[in-house]
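Got a structure for you, written out below as structure tokens; questions coming shortly.
In this view, the complex is presented without one of its protein chains, the others remaining in place.
On to subunit A.
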Amino acid sequence: MTETSTRETASGGSTSRGAGAAPHTPARPSRAAGLRDLSNWADWAALVGLIVLVVIFQSLNSTFLSPGNIQSMLVASAILIVLAIGQTFVVATAGIDLSVASTMTLAAVVFGMVFTAGHGLPLSMAAAVVAGAMVGLVNGLLVARGRITDFIVTLGTLSAASGLALILSDGKPATIISAPLLKLSTGSIGIFGYSVIVALVIALIAHIVLFRTRFGTHVLATGGNAEAANATGVRTKRVKTWVYVISGVLAGIGSILLVARVGAAEPAANTAFLLNSVAAVVLGGVSLFGGRATIIGPVIGALLLTALVNGLTLLGVSQFYQPLSVGIVVVLAAFLTRFQK
């Protein structure tokens, strides 16, 4: 814990920066400090945005902050949180995973197949996670070893995974009837549904991995300066491969939550999840150029996007306006990130 606070002071202690600078350092500390402040502010754009939205929606509709609505918002955000965390690892290495949502679809279909074949819940869940991991591994190997642009690779697997999902399922949803799964989607402790608890536990683990392990440091180093990282013995190719595997595994876990929520394994395209996972990451202040990431940021970003949709629905705004509003929020957030660095 000591080092967190020290580190945050180190990067955030802009007020005292000019004072101790050696006389020969370039004489523009105040400007740098000003930019610093703005960039810190940009880091917290998601939180500020979330608070603003909550205030607005609450003043327009007092049921917005009712325990029941908070609970349903949290549950609704669980899958997006899980996907956004996977996306965060990839983006932290300066990559992008456009295949998260279709990987989740494929994993859901695999879940359905294994479950329908009567292999039971644990094996079905494991199969879904393995399927996600496999897609992630393909992505990772192609990006890291095959030296193909992440954008193209994951665009390819986006299409391939959803195609595979259609082929395997023959285009038909498989109904999943399972008491424990139902419990996962409906059960709760206080206002926290089980699915959101799963998502938050994953977020906690991800935070520890990113900031408390050698791997996490190497992820940030790879995103920050891959050449330098390589020269100091960081195996950047391996790191790049692993972040896609992480994203795939989390897409697999997301598919379990999805099947639990829908009660069926569908080969439906979940395009909104892809866009929202990238949006949550950007809203969370993670740099698309890599090397700069948090877990809490994208989690708040995911909550914000969910609150936005939920609030608009409560206010009776037509569904058609939702993608538009999400788009505006994301572009605004992207605009704020211009002040980073």
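In the analysis below, contacts are C-beta pairs under 8 Å (C-beta built on N, C-alpha and C of every residue); 3 or more make two chains touch, one makes a residue touch a chain; residues count from 1.
The definition used in the following text is that contacts and distances are computed from a predicted model.
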Per UniProt, the name of the complex member that is left out, chosen from "Monosaccharide ABC transporter ATP-binding protein (CUT2 family)", "Heterotetrameric sarcosine oxidase gamma subunit", "Bacitracin transport system permease protein" or "Indolepyruvate oxidoreductase subunit IorA": "Monosaccharide ABC transporter ATP-binding protein (CUT2 family)"
Which residue of A:A229, A:L258, A:A302 or A:V329 touches the chain not shown here: A:A229
Contact with the hidden chain (one of A:T63, A:T149, A:T175 or A:T213): A:T213
Residue numbers in subunit A that touch the chain omitted from display: 2-3, 5-7, 9-11, 13, 16-17, 20, 22-26, 32, 208, 212-214, 217-218, 220-221, 223-225, 227-229, 231-234, 291-292, 341
